[in-house]
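A single protein chain has been omitted; all remaining protein chains appear in their positions.
Read from first to last, the chains carry the letters A, B, C, D and E; within each, the first residue is number 1.
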């Protein structure tokens, strides 16, 4: 009968907390959005599922060995840990705090103590360590995205880079928003938190995850979920803003056909970009370096088998682990917080401001050039969210003029937005990292 | 001439032990069974080859840095290690024992001492650490298996889950067998060993490896070899038992055609299963969580590229490393033991009992339902061994009635057996882990 | 304005050293050779790109956490590190030296100190650690190469193994060359360096990287670049030597058609080779073991999905990481050295001597056999450089006799050369490792 | 020793019991889920969502099917 | 608090400024590169370097194209 009691006392039903129930429901909601509403399913299916697994009571899948020891080890274990951490209290909260604040050597001592008592890292915690804490997964995704990106439209019309620059204003406006909420006493964000939240406005998943893992790992779950959700919502967020800021006549502007781009130009572009990064902003080198590397593999034409693998097997494998790892950050104690609401709110504002600035920049460029060479609808594509935002530009263009195919023209600012937000990420890592 | 002598003294011929010769022959036997007899070749080819490599004299491929230092480092190294391990003896056996019994900090000190003298982990030892000791490889295989599994037949006839449950009796009967052999003084198994051996009866490779890596890592080699060998032998082990326990009339029972299962049901099933695991048995969460995740990727229809990768590139890569890592446990000192014979004997008994219980359960269910809705031949498929056991059911069904295609009906208990043994694994990890 | 100054002071333009500029140009040269001249692009594209990234000023992508802390941490950090390393100087050069000379425990203390101050390993440093320092990447490439290799031509004419043996003389002659340069006071190579340089003459990339990572990690960049570059230059290096050492009549020798090789022989060959390695030279076991394993997967016919993955997804993934990791060793302070020139010079000599010895061996074998059964042009293929060297043999054969197709005959010594240099690698690791 | 045996027995009893309880609950949960799904999200008609059915027709020698098969194969191939 | 706000503002000013400076330089560098390439390495004619164009013709029902497509597909397939 003891065993029966043990089973019951260790069961999920007995131990589940309201927070875990809520987070499991959030996980189910993400799965629903991904599967039925087609919200960025490649990421949100693993994130949602990982989120559910992270909240299975007593399984500790998202917890480190020490966290599991604190939770399950009882008073003696806590005593041992508090000795290893050089503190006087065996209170779980105090021990947890000391563990997170410990220097590397003390941290190791605590890990050893937990291991000696048979506690191990949860599966998702290991995935997170290997995939995200090391920085590897977002960079490899970026390499794969580089290998999938065609810079032709951008090279045919390099001025569209300005649209990609302008749309990054959403990032920095959001930083101000987060800082203001803190100054007003409504939320409590550090400047690092604010920067990581701002990057949601970059509309670029791997960049957001990379920056958040460096600047605000505790907020990573909410930031990644917000970034991918809003990217999926681009067809709903952007059109009203685009319509409000443009006239019917502007939306009807037809753009001249893009010139043919030679193979040599496409090969040279990632190299030029890499050298510019090397000269100006070394902190953006990991992100943009891997992006350029992927693109060079694509365009150089002599390593097709590597490029294929980067675009398929490798990016798929990394996506699975990245998604599950992000999901591991959706544990109740980290996600269920007023801050998460703030992040979700600020994120959508960031998207809106980025969209608006892209459109306005296009209008300014038309003014300055004294012509009508740019349809402002392609400005919104500068937020990135490749290729969704470009498709939105195309759709609105066709509504205004059924012969006006803007897709290729919008791909220029669209990929420029990827570069722009990686540059913005580099600046932030440099200044507040 | 010194060099020539060195070469000779370091050569395999000079150093080979009878145990190593024997184990290399075992490795060759496994290769023969895999290649010529088609015994689960995807696993037994890497396991057999890994087993041969693990027994190459002096190469130390399956040994850790410290083990290599003990074996090759000479008296001075042993002295250094005994100091690091805080013992007084420099006897290799004593040092080895102290190394395996050391706590984490002492263990690290010994590793540092070995590294400082230029000794490193063997290649297979590293593979084992990354693939199996971390728990990752069996879980990823399970994810791939989930992505390959069609739960349609099970959903069409959920009662066949009972057959999958009954067949797990083989697992627990084997535990009793192992415990009895110890009580009788014939063998010397701990309760952990007994549990790990029992799981052979689950007829599911990754589950067996996962449980053995947690409960009895020293027996892992023998357990994995037994599990995969007996799975390959299912067409020989099962039929006599199935014939003995059924009448000709029973074997002729035709089953009603399975109803069509909608896509939504297939999507919901892994989620329902995951939630049940979360509520009842958190210790089964890693195994069944990854299994459900793989199956959800398969069925949801929006992440086909991830599902494809999980079923192909990823599972193949993991299989290579898993197989070689299991092979690393086929070293003479661990495998050549009376215990191995005990494991092989108990394993086949487990298969037999599982088969019998599955068949008998089907007969009981017919009795209780007062009808003849279930052909007892599909009960044996409850041991899992997907899809071999289901094919055996089909074959015996056709022998009795050439129009009686049981394959699809047997797939229900077959995949139920996978769930059943993962649940049994969770219970064991919970109680004796 | 502070921030602006910060940006400028941290920018690449401000910090770039002439050495870094030079190394970036070397990286661009490698990319040019790979993309336009088709020099082993699968490796030289990642190596060249990795080399550029490794030399991005201030980014520290190829540096460890401690190296980054030394470079960027300022006096206080240096003080902390010198305390951790138990030295009295806070001079960067002294600290760096002490860090590299530290034993494992002290090394860990320095790493902890760097981590505590927020310094982390660069991305490429991590890749190097996982891919090369662990030994995994070259071994997995070798497994893939094994899975791509058809030993049929070798089995049809096993005597061609002697050609593969003779061509390894290039390796050992180069060792003597390196040793002589040191004895003459021109260079400063240890015997380990000399051995690692010699292996360039093996004309086999993964073997060269594996040996260099064990014997001379500092020279790894130059050795890998030399090995792959000269392999690409085989069509220019070999023909003059081959023409000089053969008569027109010899070049016209037609060889008898190769006999059919049964599937069983092809399956048995990797096993025979593995057992021979096990008996004679355990130090070659990792390299040749993985090679034989790949080849067995290919030939056994029952694990085609593993063989496919080993030849495609897995080898491609590993190649990407291997190339970037090798590139990480192209940092200015390690590559820009008189030694690199010595390595490049010795490498080409090694290729030349290997080629000559292969050709001469073929002539000797003809003499000893008293016949004309071997066209000496296939001797040069013994250096390996698969399949380039065999193609060169074929081309020169066709020049002399337009009906003389030597390709298949040259594949025998070609793959024999792979085995030969792996054996030579094992001997070197045994004697100087 | 007796202790070991009793541990084994209790493992058997609780293990088998739990497996049955779990799978019984799964039978009910699955049945309940199927009912819910059939009620609230009935399938319009089972459509062939993927090109495989077309591919399966590859053995038929007609030229049109061949083209369809090709296209499907190449298409799927490219996705990889 | 004020400090945080001023940090945020300076991050915005320098961040946006830098993004614009960087992308402006990229516009010029790209334009310059394109000019150089067009001048020194003009493309003879845009050739279909890969078999994809042939593959794209797969829908056309002619038998010859079909063979070409097949060959290309199988060829590419084998490379994998």
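Criterion: contacts are C-beta pairs under 8 Å (C-beta built on N, C-alpha and C of every residue); 3 or more make two chains touch, one makes a residue touch a chain.
Computed from a prediction, not measured in an experiment: that's the story for all the values here.
S.K.: Where the complex has a chain not shown, which of C:29, C:264 or C:338 is the residue touching it?
M.R.: Final answer for the missing-chain contact: C:264.
S.K.: So which of B:4, B:93 or B:368 would be touching the chain we can't see?
M.R.: Missing-chain contact among the listed residues: B:4.
S.K.: Which residue, C:39, C:99, C:112 or C:162, contacts the hidden chain when the whole complex is considered?
M.R.: Selected residue, touching the omitted chain: C:162.
S.K.: Could you tell which one of C:90, C:130, C:280 or C:398 touches the chain left off the display?
M.R.: The single option touching the absent chain is C:280.
S.K.: Decide which residue listed in C:16, C:123 or C:173 touches the omitted chain of the complex.
M.R.: C:173
S.K.: In the complete complex, the non-displayed chain touches which residues of chain B?
M.R.: Output for chain B: 3-4, 7, 312.
S.K.: Give me the chain C residues in contact with the hidden chain, please.
M.R.: Counting over the whole complex, chain C touches the hidden chain at residues 154-155, 158-159, 161-162, 164-165, 168-169, 171-173, 175-176, 178-180, 182-183, 190-191, 194-195, 260, 262-265, 268-269, 272-273, 276, 280-281, 301, 304-305, 308, 416, 419-420, 423-424, 427-428, 431-432.
One rule holds in what follows: only the chains that are shown with their structure count from here on.
S.K.: Using only Cα atoms, superpose chain A on chain B and state the rotation angle in degrees, rounded to the nearest 5.
M.R.: So the copies are related by a turn of 120 degrees.
S.K.: With chain centres set to the mean of the C-alpha atoms, which chain is at the far end from chain C?
M.R.: Between chain C and every other chain, the largest centroid distance is to D.
S.K.: Indicate whether more than half of the residue numbers at the chain B-chain C interface occur in both copies; give same if so and different if not.
M.R.: different
S.K.: Consider the two chain pairs A-D and A-E; indicate the one with the greater count of contacting C-beta pairs.
M.R.: More contacting C-beta pairs are found at A-E.
S.K.: Can you work out the whole-Å distance between the CA centroids of chain A and chain D?
M.R.: About 32 Å separates the centre of chain A from that of chain D.
S.K.: Using Cα averages as centroids, what's the distance between chain C and chain D in whole Å?
M.R.: Centre separation, chain C to chain D: 47 Å.
S.K.: What's the distance between the Cα centroids of chain B and chain C, rounded to whole Å?
M.R.: Here the centre of chain C sits 38 Å away from the centre of chain B.
S.K.: Could you check chain A for residues that touch two or more other chains and list them?
M.R.: Answer for chain A, listing residues that touch two or more other chains: 3, 7, 280-281, 301, 305, 308, 312-313, 427, 431.
S.K.: Taking each residue of chain E in turn, which ones touch at least two of the other chains?
M.R.: Only 14, 18, 80 qualify.
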